[in-house]
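Missing here: one protein chain of the complex. Every other protein chain is in place.
This part shows subunit A:
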Amino acid sequence: MLEQQLVNGVVLGATYALFAIGFTLMFGVMGVINLTYGVYFALGAFAALWSTQGLGLPIWAALPVGALIAGLIAVLLDTLLLTRLRKAKAPELASLMVTLGATLFLYAGMAAALGTEIRRFPAEVFSGGAYSLGDVRVGTTQILILAAAIVLMLALLALVRGSRIGLAIRAVAENPDAAALMGINGALMLRVVSFLSGAIGGAAGVLVGLNFNAIQPFMGEHMMLRGFAVIIVGGLGDLRGALLAGLLLGLAEVLTAAYLSSTLKDMIAFALLVATLWFRPLGLFGRAAAKRA
């Protein structure tokens, strides 16, 4: 029983970690809490749903489609909403408020256009069956989710930490003006980051939609609470922290639902968030990343 819960918890935690790693990347580079992130999450899931239903693509092909579409929409929204504020060097709360208004607009628009009923992937997506290892059953879908989440996270970490583009991105995050003087195209790097984090968010949407087999426009809104908790617990802008905190949250939620109560499960994220703010506002690894006022 416990082993089974641990497996489920790791799968859930991997999706949380993936969701949060894109969110925290966006904050780390742009210095903006971009609330439209939840919209990319939902749009990625819808794009994958349409490609499996409409185009008949298998799920491993629908995942990149969802990520690609979410990434492109992220670039578009970022250009529409934040370029102007960035030029004016507006305070971070102004940017947060713009994305907040856009989020309300987009959720309401999506609910009107797509309907709020829960949609499901076609049955053949789940035809892979399950493997048994002693008492533990692991579904092929679960393996796919876990593998995809791990591959994507490792790829992102490798890109940010080990490539020239990653170096340029980190330079822009550190100091945009100095980066520009070194010949880095800052505007382009911001687009790259928007695309990357949007795509990660979209991919997380596909995987979470797959994990619960439930897709609807407001799925991103509910996920955002977990996203906030994970990026605060992990430390704002800290990729490794988000990864670890996401896994922890997934495990904590599954274990609470199994052994205590499922109502309590929904509160864990918030309890972790508040506890972190009280006792360790810099997050798990506590680098000086969190700016104090």
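Methods note: a residue touches a chain if its C-beta (ideal position, glycine included) is under 8 Å from a C-beta of that chain, and two chains touch if they have at least 3 such contacts; residues count from 1.
Methods note: contacts and distances are computed from a predicted model.
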{"item": "Protein that the absent chain corresponds to, by UniProt name, given \"DNA-directed RNA polymerase sigma-70 factor\", \"Spore germination protein KC\", \"Septum site-determining protein MinD\" or \"Branched-chain amino acid ABC transporter permease\"", "value": "\"Branched-chain amino acid ABC transporter permease\""}
{"item": "Given A:Leu76, A:Ala108 or A:Leu260, the one touching the chain that is not displayed", "value": "A:Ala108"}
{"item": "Residue of A:Val98, A:Val125, A:Ala149 or A:Ile215 touching the missing chain in the full complex", "value": "A:Val98"}
{"item": "Where the missing chain touches subunit A, by residue", "value": "33, 81, 84-85, 90-94, 96-98, 100-109, 112, 221-222, 224-225, 228-229, 232, 236, 263, 266-267, 269-270, 273-274, 277-278, 281, 290-293"}
